[in-house]
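Some chains have been omitted; the remaining ones sit where they do in the full complex.
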Amino acid sequence: MFIYETMVRLHDTDAAGRLYFANQFRLVHEAYEAFLHSLGYDLSEVLARGRIALPIAHASADFHRPLQLGDALRIELGVERVGRTSFTLRARLSAGGHVVGHATTVHVAVRLPRGAKTTLPARLGAALKRASSAE
Amino acid sequence: MFIYETMVRLHDTDAAGRLYFANQFRLVHEAYEAFLHSLGYDLSEVLARGRIALPIAHASADFHRPLQLGDALRIELGVERVGRTSFTLRARLSAGGHVVGHATTVHVAVRLPRGAKTTLPARLGAALKRASSAE
């Protein structure tokens, strides 16, 4: 499991006094960016090269408990599946010792500029498989 | 079907040159706020009264095609289910005549400040049922 720790800031909240739901997806993506970095895989280089992209094809989340300004949030990120052209990540969010939510994201490799599905970059696929089997 | 039309703005995009995935959820929520307003139901009044809230308990989305800066986006919002304490909305997003994504959100009525599930406000439940059967 890759662990990412962050905090609910004012801009994450809304007038209901809670973490705005779409911002939970954003925080999970921050964890994903840190996870890629930990695998030695740099998203900014991939974008700069401009040959492939890794768009999200599906995302879902459950929200079990409301999060508030100042809450320390722990995101555990695991690799659920690594396929030929895509991979699935699973996040478990907790705060104050309670599980507060889950999220799943499916990432697909596409060739630019057209966007046709392509095989995952070999180094990324291998790193994800290692991360997956390490759990 | 309730129709909400908007446009992809610079702040919606990211360095990959596309609509950032969590912002699709945000745009769907904008459509939901406009939909509630069209039902004569004012989210700001509900929040101001502070007795109930309607948090999202589950959200999922599919992303079929990338959206870019300036794309005109059409969101069709329908009521999929109205229960005693919750309701489910289904959004279909299209741009340039193509379906570009779908989203589903489950909204639950809770009593504040504790957050226990409660029955949907009667007027809202009735309005959602009318909207549901009108489809």
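Each chain carries a letter (A and B) given by its place in the written order, and its residues are counted from 1.
Basically, a residue touches a chain if its C-beta (ideal position, glycine included) is under 8 Å from a C-beta of that chain, and two chains touch if they have at least 3 such contacts.
What you are looking at is a predicted structure, and each value in this text was computed from that prediction instead of being measured.
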Full complex, copies of the single sequence (shown: 2): 4
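Just so we're on the same page, only the chains that are shown with their structure count from here on.
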Chain centre separation in whole Å, for chain B relative to chain A (CA means): 22
Touch list for chain B against partner chain A, complex: 15-16, 18, 21-23, 25-26, 29, 44, 47, 53, 55-63, 65-66, 105, 115
